[in-house]
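Sharing a structure below in structure tokens format, with a few things to ask.
With one protein chain held back, the other chains of the complex are shown just where they sit.
Coming up: chain A.
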Amino acid sequence: MSAEQLAEVSDLFVVAAVLLYVVAMVAFAMDLAFGRVRPGKAVAKSAARQPVAVGASGADVLPETGSTSVPVAPEPPRLAAVAGTAGLVLAWVGWVANLAAIVTRGLAVGRWPWGNMYEFVVAISFAAVTAFLATQLRHNVRFLGGFVMVTAALGLGLASKIFYTAAGPVVPALDSYWIAIHVTAAIVASGLLTLAGVTGILYLVRGDGMSRLPSRADLERVAHRAIVFAFPLWTFAVIAGALWADRAWGRYWGWDPKEVWSFITWVAYAAYLHAKATAGWKGRAATIVQLVAFGCLLFNLIGVNIFIDGLHSYADVD
């Protein structure tokens, strides 16, 4: 296949991924709508206090796995379970399409396929879905499915409609192995932080009463976990960026807008972790800090690339 054909195939895979994510979202939504209503207080915690039988797997992030000693609403109708499973299958197929889009794009351009904003956003959407599916393998976080699917579909849609860049070579400054290190780390971190951000929004939406969403405490735990993973990665991405800047621009830190905003984002997430660890912040306040940090992350991605020009203006959006 020629490079042009591969690039076209990649574009088709993006469209396929969007469609699959949207259908998966509908399925996940049905799962939530017909699923069981849960109480507002944390169940996982009280479950964890139960004596653990030898060898039994204990209470997990969410109450579904393991502990059943908590009073819950009657079994959800079958429809919900079927819809939930269908959602997961569709999400996995969408994930494969998304991966295929990235791989074919990479083959078409003969380099790492994250050299401009279009490719970067496609990759972050992929990373966010990956983070969700990987978490789902170990803990039941199906409730997140619909929201992650919307986010990923929006990301891909935005990428194709607004940031689209035809397949092609990158400028010499980007032609470096550092792109594999720096940008990959940023993508993985951003994917995880997106997951945390989506969970944070759900936290604010969910009241303390009965709801189809898991308890606030459980939502908070999911978000915290994701950030704990993402933060060192983000730090690494920033440092790798500095190392690259040292090779490419002649200084490792120069307060370029992108540098400024990744620093701000870093500080905001550090503040969140700090607030949780030392001040014992919980709940709404911690979630708001997290979402402010997520806002900085998004601004760094979208705002800085589009509205501010600096050395990092490789985004290639006109």
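Note that in this section a residue touches a chain if its C-beta (ideal position, glycine included) is under 8 Å from a C-beta of that chain, and two chains touch if they have at least 3 such contacts; residues count from 1.
The working rule: contacts and distances are computed from a predicted model.
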Pick from "3-isopropylmalate dehydratase small subunit", "ATP synthase epsilon chain", "Electron transfer flavoprotein subunit beta" or "Cytochrome c biogenesis protein ResB" the UniProt protein name of the chain that isn't shown here. "Cytochrome c biogenesis protein ResB"
From A:1, A:33, A:89 or A:173, residue that would touch the chain that is not displayed: A:173
Which residue from A:18, A:128 or A:268 sits in contact with the chain not drawn here? A:268
Could you list which residues of chain A touch the chain missing from the display? 44-45, 48-49, 51-61, 166, 168-169, 171-173, 175-176, 178, 221, 224-225, 228, 231-232, 235-236, 239, 242-243, 246-257, 260-261, 263-264, 267-268, 270-271, 273-274, 276-280, 304, 308, 310
